[in-house]
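For reference, the structure I am asking about is given below.
Yeah, one chain of the complex is gone here, protein chain that is, but the others are all in their spots.
By letter and in written order, the chains are A, B and C; residue numbering begins at 1 in each of them.
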Amino acid sequence: MTAVETPTRSLKFWQGINQALVEEMERDERVVLVGEDVGRPGGPYGVTRGLRDRFGDLRVRDTPISEAVLVGLGVGGAAVGLRPVVEIMFFDFAMIAMDQIVNQAAKYRYFSGASMPLTIRTMCGAGGPNGAQHSQNFEAWYCTVPGLKVVMPSNAADAKGLLKSAIRDDDPVLFIETLGLLPARREVPQEDDFLLPLGVADTRRAGSDVTVVAIGRLVDRALAAAERLEQEDGISVEVIDPRTLAPLDAETILASVRRTGRLVVAQEATSPFSFASEVFALAVESCLSELKAPPVRVASPFVNVPTPVPLAEARAPGVDDVVAAVRTTMREA
Amino acid sequence: MTAVETPTRSLKFWQGINQALVEEMERDERVVLVGEDVGRPGGPYGVTRGLRDRFGDLRVRDTPISEAVLVGLGVGGAAVGLRPVVEIMFFDFAMIAMDQIVNQAAKYRYFSGASMPLTIRTMCGAGGPNGAQHSQNFEAWYCTVPGLKVVMPSNAADAKGLLKSAIRDDDPVLFIETLGLLPARREVPQEDDFLLPLGVADTRRAGSDVTVVAIGRLVDRALAAAERLEQEDGISVEVIDPRTLAPLDAETILASVRRTGRLVVAQEATSPFSFASEVFALAVESCLSELKAPPVRVASPFVNVPTPVPLAEARAPGVDDVVAAVRTTMREA
Amino acid sequence: MAELKTPVAPATGSARTTSRGRYRLMRLSRRFEETAHEQFGDGQVPGPLHLSIGQEAVAVGGCAALRKTDAVLSTHRGHHHCLAKGAAPDRLMAELLGRTTGYSRGRGGSMHVAIPALGLLGTNGIVGGGIPIATGAAYGMQAQGRDDVTVCFFGEGATGAGVFGEALNVAALWRLPLIFVCENNQYVELTPQEIHVAGEIWRRGESYGIPGVRVDGNDVNAVADAVGDAVARARGGGGPTLVEAVTYRWFGHYAGDRAAYRDDDEVNAWRANDPLVRAGAALDPAERAALDAEVEKEISAALAFAQQSAVTGPEAIALDHYAAA
Partner (left out) sequence: MAELKTPVAPATGSARTTSRGRYRLMRLSRRFEETAHEQFGDGQVPGPLHLSIGQEAVAVGGCAALRKTDAVLSTHRGHHHCLAKGAAPDRLMAELLGRTTGYSRGRGGSMHVAIPALGLLGTNGIVGGGIPIATGAAYGMQAQGRDDVTVCFFGEGATGAGVFGEALNVAALWRLPLIFVCENNQYVELTPQEIHVAGEIWRRGESYGIPGVRVDGNDVNAVADAVGDAVARARGGGGPTLVEAVTYRWFGHYAGDRAAYRDDDEVNAWRANDPLVRAGAALDPAERAALDAEVEKEISAALAFAQQSAVTGPEAIALDHYAAA
């Protein structure tokens, strides 16, 4: 996505988020940030560091542990003219604010005709020793909600460009960061105003044999798998990162599947009723005759996330799983 | 499912629920019922009438409007030896108790090794003039949760037999009733102890050309569509009601799809990331080579539920939609 | 902060501050709902109808000190709040009757009215759903340096919802310009408040350092005074207040509920304590009659407007889900 001439800088994922927040708060005084530990502590993982000193404690506000009211701060704030960014520390805690997200924020325009420029940031995934209540990947739930947009970046550059767009968007956006990616580096364009559009997938790697649609932490793993498959098997893998899950850029995915005839979807979430299910559904609805082999899901087994990192990692799908899935699609039919 | 010799009685859906509650509370003193208006008022739609008089106000208990603690009453009650049935008035309000359902009840066995015999009853769907916050169908969310079971009966007999099984089950069960079905009648076996197993689909109608998997309010509509298709087009439609959504009886569905090669999934929920997505995913994973045509989803459009019944009904999929979908699958390759 | 989205308007003036004005608004609300109730009886209201008849003083008194740029959050039982905050009876009636000219195109009905331009941030189908939003609106006003305030109406049943305690705490901590107005009408759906409320609601804020007061919710001036004091304090940076206004709903929970769970004596005693009659007593009968006639005209016009508007059809269902691209 990066134009060749733009200067870039290597940033960690969290730094991309931090830059986006700084830039948007500089640009527009209506942008505020509220959440637990976002202020003086700079976030439990340091993502928001420096913001409170820069923008003051009315615009960067530490809240009590009150997730429902926390999202309400965003909904009501947006209704009276702010463009709030609300941070829910772990994605698992978003459940506590579910009514405000689904029944209030997402329906505000439908009821009133007015904008609801609210961004809800949160952090998902089994990327640390945090256990079954701090590691879940329920992104698919939110994709069922009319009125809501769902973004899930896989790297520092996308995180920055998409968060800036989310903040400027006039609809509520759930912006899901991935714990396991926070320290991952990528070159990030440093142009004045680096924006990436919501709803547009990124074909991270072109290929002709198999389409791998990957999200979150599985994108890098899918890219690594693609390299390996190219070298070891001579299989040409296309890797697509949709980046926005709702609305989903089905066209890009389906065009690729039509060309390759083979589909793998890779995600950290468990398999049933997940993102992968929807992509498979779209594919079979639209490209049945082009499918050369049954698609394969690469996902976590349908069990809770264990606390010890070795177990959590054993549960999470890895490069090997993507490789195996692609090989399966090549063998079949 | 009903053995020929069993005497039956015509009951409304809500009466099936009521009978199940009465029988299980008679049978086992550990069964209690808590919820808003479940006691003296007998439920906002009369589903629980008579229970409080029969079992007293410690076992049938009206609660304040405190959905999170309401589910907690069930979790904690189950942990100290009850087998609670918790009623959440509308499915939309379950969001407020999401943490207790997903992070607490569903994980209790994983953490402790102990049983969590909790049944959560609620009522879904756009079957009345209740609008966008009282009509939603988010059953797919709960099917992503390891440790939880999800049941969604489509008629009085299944409602009764499955609710009795849910109450006796040692895992937490989300039992989703459908507002639009409450007055619908069906013959219900009146044997002593009519139980239906969780996790077993019911093939409501045998057929050889197309498999229609329908849930909730769409089952009757699918059956009506099947009649019409038989008569008007000579198409033989098999109608399967999975009844339990998690764990899903994939075998029954897939065996049918393998025979017919054609699949329609019909539901009241909207389409993206829904029950239908998962069924399509299972079908394309397992029966790609048998599929003769792209499967078709019959679902509500991806918009909020309007309040006026004519609009809500215009939005909900009907018999015509199922008919059209089946015809589409017959036309295509 | 950046410039305000809505410029600060002058206080709405006599409509809410004089006895005439208060009586007129209460009468408007009463007649609006009676008319809607009749329409419901005639099968013309394609949604649920939660009547606030008997509770008008809480809404009119509760909004008496408000400007257009102040915010109000309402509930499933909110026609009186809407009208008191300035909603046009014709468009509101059109909404109830499912007409294209309704505030939500006739798709939402009475639980889903939101008119941001008037500071009415929503009635709500979720009990307690408005409380976090009210907290956010008050925070937004504070963060923007405005001296506007938010009034959050909710029933006594909503005090059982967790968001109430969360909001009291945040409002107290941040000294938000937020007035919690609990409209205690004694019933919560089909059960009496004793099933729902332990102790005393007006004292719920004490341990947070939030002043609380209980007022006669059938006395519009008492409500206006209590909420007015709280509004003045909030505008001055003095933080939130909790007001419990004790009143009664004359009808069932929704139109159609016969309310067999309460006895006639109770209902009759409260009907004899009619807030509208009490408000009217301050006026001279001729003046009152003139106002009544005015209101009658306004209501007839509203009904006619609604009835002459097109019934909302399925083509409206899909609108207003996302910003135009």
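Criterion: contacts are C-beta pairs under 8 Å (C-beta built on N, C-alpha and C of every residue); 3 or more make two chains touch, one makes a residue touch a chain.
What you see is a predicted model; the values in this text were computed from it and never measured.
Looking at C:Gly160, C:Pro177 or C:Gly252, the residue that reaches the missing chain in the full complex is C:Gly160.
When the full complex is taken into account, the listed residue touching the unshown chain is B:Asp170, out of B:Glu26, B:Asp53, B:Asp170 or B:Asp320. Residue A:Pro44 is the one among A:Pro44, A:Pro247 or A:Gly318 that touches the chain missing from this view.
Checked against the full complex, the one of A:Ala68, A:Val102, A:Val264 or A:Val326 touching the unshown chain is A:Ala68.
Seen across the whole complex, the unshown chain contacts chain A at 36-37, 39-41, 44, 62, 64-69, 92-93, 96, 129-134, 301-304, 306-311, 314-315.
Along chain B, the points of touch with the absent chain fall at residues 28-30, 32, 34, 58-59, 61, 63-64, 66, 68-82, 84, 99-100, 103-104, 107-115, 146-147, 149, 169-171.
Mapped onto chain C, the interface with the missing chain covers residues 159-166, 168-170, 172-173, 195-201, 203-204, 206-210.
Definition applied: only the chains that are shown with their structure count from here on.
Centre-to-centre separation of chain B and chain C, using mean CA positions: 37 Å. We define each chain's centre as the mean of its Cα atoms; on that basis chain A and chain C are separated by 40 Å. Annotation for chain C: residues touching 2 or more other chains are 107-108, 112, 124-126, 129, 162, 321.
Touching of two or more other chains is recorded for residues 99, 103, 107, 110-111, 146-147 of chain A.
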